[in-house]
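Omission of a single protein chain aside, the complex is shown with its protein chains in their original locations.
Our next item is subunit A:
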Amino acid sequence: MSERAAKVTPADEEQDDDQITDSAAPDAAKELDADTESTPTEQAEPVTNGAEAVVRALENAGVEYAFGVQGGAIMPVYDALYDSDIRHVTMAHEQGAAHAADAYGIVSGEPGICLATSGPGATNLVTGLADADMDSDPLVALTGQVPTEFVGNDAFQETDTTGVTTPITKNNTFASDSDRVGSDVSEAFALAGEGRPGPTLVDLPKDVTKGETDREPDAPKTPDTYRVQERADEELVAAAAERIENAAKPAMLLGGGVIKGEASEACREFAIEHEIPVITTMPGIGAFPEDHELSLEMAGMHGTGYANMAITHCDTLIGIGTRFDDRLTGGIETFAPDAELIHVDIDPAEISKNIHADYPLVGDAETVVEQLREAVDSSPEATKWRAQCQQWKSDYSMAYDAPEDGPVQPEFVVEALDEATDDDTIVTTGVGQHQMWACQYWTFTEPRTWVSSHGLGTMGYGLPAAIGARLAADDDQDVVCIDGDGSFLMTMQGLSVAVREELDITVAVLNNEYIGMVRQWQDAFFEGRHAASEYNWMPEFDKLAEAFGAAGFRIDEYDEVADTIADAIAYDGPSVIDVHIDPDANVYPMVPSGGDNGQFALAEDQL
């Protein structure tokens, strides 16, 4: 996987920056550019204003794509982008820009970039920023702002953007100086990707971006106050290793941090070497191949029965890069109640936040797993436990009925899509029942192929995420968006972008004419009162796709599934399949909110 861009910058850059600081002359900058090899700035003209410095900072960081919407206060930056090799993808809505940048970051491992103007442009980014923050996705948002002299006066299209986004960004900055604005952006880029990734924002007042400067941006570097611990304490590692050696019922729980920390390979080797059953969280999907014998797949509210049995009964839980979200843990009291927890995380604040860690290992996931590998001398004796896990796998198998004369079952569609595509296919989703079926019935084997909104649960994430993922993916990788009708309706204006950019994306809308997950809960907990969850006024999505200029398909019967999917995947460009599924289909297993993971329901009458 690609190195983080923050580390790509040549080492000699910093030195050169000092020259500029000293002389502050355009000539010096020219000389520097001639000296610096392999950076995009090689033949670049010296910057003349703040906006050019902003764009130069992005170029220095190796940015290829930026997603955004033009507007008044951000115009100087767009004017500077006009001459840049960075490809700007105009989105139909800023929320889509943030999600596309977020997905770009997940797939590429480098921060995605989104731009918006002040006021409504910036506030439209908010959902995407909150989403990236919850899922620790690397993202840089650049927002226009009214000129400094109007700030605080309720000027046209003014919003206190740094104020609004403080709780939902890893860090944000109000740029106040044309000479420094480029470096502000460089720093935001470095902060987004380093340590625990997250979204950062730089608010750019128009006078600052228009203001004259010849100051080239500094290399991407995090501030001195930002410290990341790479290696875990050796003594704690030794103690944890001893615990693993003596475990009778060990399990590994791989979270999204495993994928972000490029630790999938190390975790796989560790699990296979010591034959430890592996459970993933939802963001951790893809960290371990789900077709491997040791894989128990995903645990939590809609996790597999076997994963939830294993997590409830294990005596040693090795949690890596997971923050123990309530959708995973269910009720705290009954979460892995017999397990001593070994918790590996790069963010010390995640340790013992929700579940007390007996062995807190703060550090980079890959580094710490390597430390553990060195420290563990003998594999735990857990033959009986592994047999038990396999037994649970057959007891609670994820099988479903799909009678041919009945309505199409969503699980069947997900499996058909999986079969029709390669292992490295990227799947994006919206949020709801369709997302859970995608988790459960798609067999993920590779990291960075599962792109979804986990922590925030943002409906409408799927299509814009597919756009970002498509641009980050290799050309021969397929991108499939599994969406719900309600979810798709929220951001489907993004289809215009996919058509304009000729992006090869297949969207399968699992259409049950309901906000299905809400309907499922209403049936279970609100006496079947379907308040505002019936969506029987849905448009025909295949025709809608054609109106946008995309290819439209429709599935009503089982015998249409395979051929239609094949046609849609084969179509070179955006295609939408309106899949009319069984409107009554629900997601099981299910752990009711705050419930006991081991007491998951397999059917509605068990809730």
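Convention: a residue touches a chain if its C-beta (ideal position, glycine included) is under 8 Å from a C-beta of that chain, and two chains touch if they have at least 3 such contacts; residues count from 1.
Quick note on the criterion: contacts and distances are computed from a predicted model.
Novice: The hidden chain: which UniProt name fits, "Winged helix-turn-helix domain-containing protein", "Acetolactate synthase small subunit", "P-loop NTPase" or "Nitrogenase iron-molybdenum cofactor biosynthesis protein NifE"?
Specialist: "Acetolactate synthase small subunit"
Novice: Check each of A:Asp154, A:Asp572 or A:Asp605 against the chain that is not shown and name the one that touches it.
Specialist: Considering all chains, including the one not shown, the answer is A:Asp605.
Novice: Among the options A:Ala73, A:Ala232 or A:Leu544, which residue touches the chain absent from this view?
Specialist: That would be A:Ala232, which touches the missing chain.
Novice: Among the options A:Gln70, A:Asn354 or A:Ser379, which residue touches the chain absent from this view?
Specialist: Considering all chains, including the one not shown, the answer is A:Asn354.
Novice: Using the touch definition up top, pick the residue from A:Ala53, A:Met309 or A:Val579 that touches the left-out chain.
Specialist: A:Met309
Novice: Give me the subunit A residues in contact with the hidden chain, please.
Specialist: 162-163, 166-167, 170-171, 174, 191, 223, 225-229, 232-233, 235-236, 239, 305, 309, 312-313, 324, 332-335, 337-340, 347-349, 351-360, 362, 395-400, 584-586, 588-589, 596, 598-606
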